[in-house]
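I am attaching a structure below and will ask some questions about it afterwards.
Our next item is subunit A:
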Amino acid sequence: MGLEVVFLGLLVLIVVSALGAVLVRGYITSVVVLSVFSVLTTVSFAFMHAVDVAMAEAAIGAGLMTAIFVTAIDRIRGQR
Partner candidate 1 sequence: MKMGHAAAAIIALASSAAVLTLTLVFAVTGGEAPQLAGAMTSGSVAASGSVNVVTTILLDFRSLDTLGEASVIFASVACVGVLFRGSRRIGTEPGLGVLVRRSVGYLSALFLLFPLYIVAHGHLSPGGGFQGGVSLAVLLILLTVAYGSRPMATAVDPSRLHMTESLSALGFLMAGFVGVLQGTSFLANAAAGFPRGVPGSLLSGGLIPVLNAIIGVKVASGLGSIFFDFQSERGE
Partner candidate 2 sequence: MTHILIMVIIAPLAAAVAGSIAVYWSERLLRCVVAASAFAHAVFVTSIIVYVGDEGSMLYEVGAWVAPVGIMLYADALSVVILLILSAAHVVLVLHTFSAARASRGATWILVELLVAALSGIVVSGDLFNMFVFLELATVASIGLVAHKRSATGAGAGFVYLLFALVSGLLFMIAVVLVYRATGVLSLSGIAAEIDRAPEQAVRVVAGLLLGSLGIKFGLVPFHFWQAPAYEAAGSSAAALMSGAGMKVYLYVLIRLIFHALRVPVIVPRIGVVLLALGATSILFGHLLALAQRDLKRLLAFSSVAHVGYIFLALAAVSRGGSIGAAAAYGAILHICFHALMKSTLFYSGRSMIVRARASATERMRGVGRAEPLGFAAFMLAAVALVGIPPTSGFYSKWRIALDSFAGYGAFPVVVIAAGTVISMLYYARVLHLGLAEGERPPVTGAERTPTAALALVALLSLGTFSMGVAGPAIEAMLTGAAAVLADPEAILAVTTGGAA
């Protein structure tokens, strides 16, 4: 039972971080919240026994895409 409560709390955090990523002002903040969202979904995938998916989401969502987002934002900033 305890584990289920943890999982529900995790889902709530996922929703909140998704909302944050979309609504927050500022590029970098938004991307950081997005990567937090990604990490949280990774944990939820592991909960659901989707280990392969969790691994891919961790590497791509939290790692690679964050780096590409940040670089792209850096390029946009650099033009100003």
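Observations
Everything that follows uses one rule, which is that contacts are C-beta pairs under 8 Å (C-beta built on N, C-alpha and C of every residue); 3 or more make two chains touch, one makes a residue touch a chain; residues count from 1.
Behind the choice of candidates: all candidates are chains of the complex that A comes from, given by their letters.
Every value quoted in this text rests on a predicted model; they were computed, and no experiment measured them.
Candidate 1 is the one, among 1 or 2, that touches subunit A in this complex. Looking at the complex, you find that subunit A touches candidate 1 at residues 51-52, 54-56, 59-60, 63-64, 67-68, 71-72, 75, 79.
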